[in-house]
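What follows is one structure encoded as structure tokens, with my remarks underneath.
One protein chain is absent from this view; the other protein chains keep their places.
Then we have chain A:
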């Protein structure tokens, strides 16, 4: 009996002495979960509290055990690890919560008949009251807002892409890191930080001064969005143009090709996948902007397909107005149902654009090697 014990003892060498076993965190975690559940059972159980209490117990338990066995330096290391992992988990909480809230509230709104194919034209509080009191279907939809978002974003893209791309070409191909190029780079960076509402106010103030006071159309909103979009396009295109190998340019010059044709036929085709994915990400960034559209395009409840005339709705402003000023103040539920449905559509649009950017970058990437 004793003879079998001695070799086991001797395996614990001086090198591993004074260390917690590898499975120590799992033991502490299990204990923390059980004790946490017990404590929560006493004061009323809820999942969030259980997670919080267990996490605290886990950190305290593991760190004090480590301090007792391994000494203070290792204990500090374990504490730092707990804090870092904990902060990551805390950061995930709002993401999960937002996506869950949007899904739970948005799916019923999305399933309302005609949600994607009708506008809010003629939908008044009377219908919403009827929907709540008599169980009639919730009327009204987001067709006008969807149309407005697509048109405003498209126009903004049409303005921003040429300006942004040409600026990037200037910075990389013509700028030579001179004073003007450095000034542009600096101010593009500064422009990235313009608050979106200030961009909206700028577009509004510009059109008030040029066209006339109170000018609110989709085009004004598109100008506001371009102010936000151009710096993003410049930065991403600049990065992409910079990584085009210089050998390609030199080979083209050696064949006697003009600089502008080199840029158009050699440099841009090489970088096109990166540029396209950068533009897609820029669209994804501005499609959800609310504040600039709020101050430039007003709110509309009916379909307006003319970007250059009349107020225009968009998905973000639709969500905003439906939540802040429900169609029927007495029964805000149908309005919030529509708002969450629109939020779901908006998030899906943004996610599709993000995925598309990644796919574009992968599929059209220039083939490396032969």
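Quick notes on this one:
The rule is simple: contacts are C-beta pairs under 8 Å (C-beta built on N, C-alpha and C of every residue); 3 or more make two chains touch, one makes a residue touch a chain; residues count from 1.
Criterion: contacts and distances are computed from a predicted model.
Within the choices "Molybdopterin-dependent oxidoreductase", "Sulfur acceptor protein SufE for iron-sulfur cluster assembly", "Phosphate transport system permease protein" or "LVIVD repeat-containing protein", the name that UniProt assigns to the complex's undisplayed chain is "Phosphate transport system permease protein".
For the chain left out of this panel, the touching residue among A:270, A:290, A:304 or A:328 is A:290. Interface note for the absent chain: among A:34, A:68, A:92 or A:211, the touching residue is A:92. Only one of the listed residues, A:26, A:45 or A:187, touches the absent chain: A:187. Within chain A, the residues in touch with the undisplayed chain are 73-74, 76-77, 79-81, 83-88, 90-92, 94-95, 97-98, 101-102, 105, 162-167, 169-171, 173-175, 180-181, 183-184, 186-199, 201-202, 204-206, 208-209, 213-214, 227, 230-231, 234, 258-261, 263-264, 284, 287-291, 294-295, 298-299, 316, 319-320, 323-324, 336, 339-340, 343, 346-347, 350-351, 354.
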